[in-house]
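Only a single protein chain was left out; the remaining protein chains are all shown in position.
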Amino acid sequence: MRTTRLWRQVCRVLVVLIVGVSIGVPVVRDVSAGPASPRRGGTLTAVVQSQIINVDGTRNGHSMLNGLLHQMVEGLVAKDPSGKVVPALATSWEISADQKTWTFKLRANVRFHDGTRLTADAVKRSFERLLNPQYNLDRRRFYVGIETIEAVDDLTVRFRTREPWGPLLTYFTYIAAGILAPSVSGSATVTRSVGTGPFKLEQWVPGDRLVMVRNDDYWGEKAYLDRVVYREVPEASTRVIMVEKGEADLDLEAAASEVVRLQRARSPLAIVNKPSERGLSIDFNTQKGPFKDLRVRQAFARAIDVEAIIKGVMFGQASRLRAFPGCAPGVTGCYEATNLPEYNPTKAKELLGAAGHPDGFEMTLIYGAPRYPRHKEILTAIQGQVGKVGIRMKLVPYEWAGYINELRKTASESTWDATSWAWASVIGDIALNLSSRILISNQPPNCCNIMFYVNERVDRGIKLSEVATNPRVREGILKDVQMTLSEQIPILPLLTYNVSTIASPKIHDVEFRADEETWFLKAWKE
Amino acid sequence: MKTRQVSPEMAGENTGRLEISPVAGRKRAWKRFRRNNLAVGGLAAIAVFALAATLAPVVAPADPNEIDLEAVLEGPSGKHLLGSDDLGRDVLSRILYGGRTSLALGLVVVTTAATTGTVVGAVAGFFGARTDAIITALTDIAIAFPAFLLALLVLSILGPGLFQAMIAVGVAYVPRFIRLARASALGLRELEFVLSARAVGAGDWRILRAHVLPNVLGPVVVQATLLSGSAILIAASLGFLGLGAQPPVAEWGSMISDARQYLRQAPHASAFPGLAIVLVVLAMNLVGDALRDTLDVRSG
Partner (left out) sequence: MIQFAGRRLVTLPLVLLGISAAVFVCVRLVPGDPALVIAGLQASEAELVEIRAKLGLDKPFPAQFAIWLSQVVRGDLGVSLITNTPVLDLIKVRYVLTFQIAAASTVLATLLGVVSGVFAASRRYSAIDGVITIVSLLGVSVPAFWLGVMLMLVFALYLNWLPAGGADSILHLVLPTVALGAYSWGIIARMTRASMLEVLNQDYIRTAQAKGLAQHPVLFRHALKNATLPVITVIGIQFGTLLAGAVVTESVFGLPGLGALLVSSIFQRDFPVIQGAVLAIATSFVLINLFVDLTYAWVDPRIHY
């Protein structure tokens, strides 16, 4: 950093402080702070980049969509803002001695948006829809551990699982386990999400907007806002302009460059910046090509300066990831690695020499575009960095459908040496990601051990963790697994993105949760 | 309801349409071109661009692919005359090196599309009737075919690459030129000089080649020069598919589309390559203007 720039920045900060203190102008503030008394009424407009592709939590989705749906559909249990499991539609629960039977007592006098009552039967039907093999619902695979569901009486539901299922409650907080009204849970496709939540669906225009209105018959504390509108606006700068103008109140997926620009311009807009769960990694083809050799993988890792990339390419809006991608505060089972190879280009060259590549080698890295923020730029920076130790990297982008097609190719068919993508934890427990990406049985054409990584011990460990009910034992197993993975680096974790929201100063008490979902129950607008 | 309007010849006017010898015609054309200062200026500008691009390794102040993560998105300064891009690379150097790819792209795409389209369109307009009907139907199909899908198709058949991007964009442009050439040919078909050429015994193809095509070129040249800039930008928008130049290769279009994310923060990153494109299009238009004049046989 140049001294003049630093000096200028210092001066600016001083000026702001002095001026700010004397005039009392708020600089950058957190959305939760502000005047004390909430006002009833008003419409909150949120602009988003991601498409609202369905209104059905049992299908493929993402955290923005899950948060949206959670305003309308609730589960038996929920997570409080810090990530702890708390009662929602169920008031209490019991686990049997053999750990395979869970009995939930439902809250009384709860109604769905269509007026029908919440009963154990409704819960049963909702789950049966999720588990129905004919419906091919994407999230069904998370819940196949459930063997039967029984409506014991009007307000008591009993679940039996095939094996003891430790993280069941966590899985029940996820949107896929949300309880839908019997009027919609009878079919595979749901185009109206009729749940019990504090907001009801008023209008959904795919590709344009989704409008929710307050549910005045909600069983709990009623929401303050009359209406919440989600609008799809694909361009990052347009979303910010809309918030700056007051046409929108929240930009839920603000771009890093806009966040930095607003911070530098000392805008009165509120900026909420937190690490997300999305961890970007480089995944190596461990069965074909130069990365079969661990030393070559380590050399690659040592050639990359992730800190510089975070600072220069991500404008500081990311954090170094040393755990398995998907790990974040609030995600259970994570282990922060201490043995990941650090930036050391000299060592990298040595390793390459030892592995038989004294003059470097050529490789192909494929990726799906455009999907993750600044992905191409991050990969280009990496291309430059590894180029300095002799690794000549060719970058091959694919549009997403073509990319996932490539990833289903078996080892002998695969055309690439490395790939790069980002994963979130989805349900807040890293074991799901581990089993998905590391199990030997999940190699292509299945998903997602696309590294073709085969390690019997790790495989056993992951399978054990699925049935371990003692949390400490489970943690121990997962730690062991992750330690091995960070030594072997079939997956090289790079960074975790920040999730940023830009908000109008008139909005208060929006809940920005650890799992990246945004909830509006307590939100209000001046 | 076809009323034969009075044609210039029949009115007894001198049309100046003498059969000048080819050599003398060319010399006169070049002289006329030279007199047009703007055209010469345009040609010179293009020459300068082309030269700068070819000599980029000599002229460029820095390595266009030298990443400097400490100095991203800096404005013009002593170190970076036109500023640095989002990876700290020198914008000026990237414009110079990128010129090779971009100029080639713009030129090749537009020239091939124009040539193909003109021939097909002239044939359609000139021969009329069934030929026209078939070609028009096929053109309608081609024009309605989504460009993005076409790009994916090219990608799946030919694989990724710059040349493949040229094909994808070129093919997408052909229908325009077909329509333009056809329109002119339709208008020319009934003109006296065509009828008199036929009377003299010239075959259809000769008339097409000697009389129709040259006269159809006017609008085609205008459209071609105008599209050269768009070609570069469209090719860049296909970059995420793998078509076109991939990192770290510099290319004006991808420089612009990459800098889209921070238009407000660092406009220079997209403004300067954009300016380069604008200047090239301007120069090509001026040249095209003069070219039309010189080729326009009817102006004697």
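Going by the order they are written in, the chains are A and B; count residues from 1 in each one.
The definition used in the following text is that a residue touches a chain if its C-beta (ideal position, glycine included) is under 8 Å from a C-beta of that chain, and two chains touch if they have at least 3 such contacts.
In this text the structure is predicted, and so the values were computed from the model without any measurement.
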{"item": "Residue of A:Arg141, A:Arg264 or A:Lys463 in touch with the missing chain, whole complex considered", "value": "A:Arg141"}
{"item": "Touch with the omitted chain, as defined above, among B:Thr101, B:Gln164, B:Gln223 or B:Gln246", "value": "B:Gln223"}
{"item": "Touching residue (missing chain; options B:Lys79, B:Arg198 or B:Arg260)", "value": "B:Arg260"}
{"item": "Residues in chain A touching the chain absent from view", "value": "47, 51, 53-54, 59-60, 136, 138, 141, 189, 191, 205-208, 231-235, 237-239, 241-242, 244-245, 247-248, 399-402, 404-405, 407-408, 436, 445-448"}
{"item": "Where the unshown chain meets chain B, residue by residue", "value": "1-8, 11, 13-17, 38, 128-129, 132-133, 136-137, 139-141, 143-146, 148-149, 152-153, 155-156, 176, 179-180, 183-184, 186-187, 189-191, 218-219, 222-223, 226, 229-230, 233, 237, 256-257, 260, 263-264, 270, 274, 277-278, 281-282, 285, 289, 292-293, 296, 298-300"}
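Simple rule for what comes next: only the chains that are shown with their structure count from here on.
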{"item": "Separation of mean Cα positions, chain B and chain A [Å, integer]", "value": "46"}
{"item": "Complex contact set, residues of chain A against chain B", "value": "1, 236-237, 255, 257-258, 260-261, 305, 308-309, 311-313, 369-370, 374, 376-377, 379-381, 383-385, 394-399, 402"}
{"item": "Chain B - residues contacting chain A, complex", "value": "65-67, 69-70, 72, 86-88, 152, 155, 160, 239-242, 246-248, 258, 261-265"}
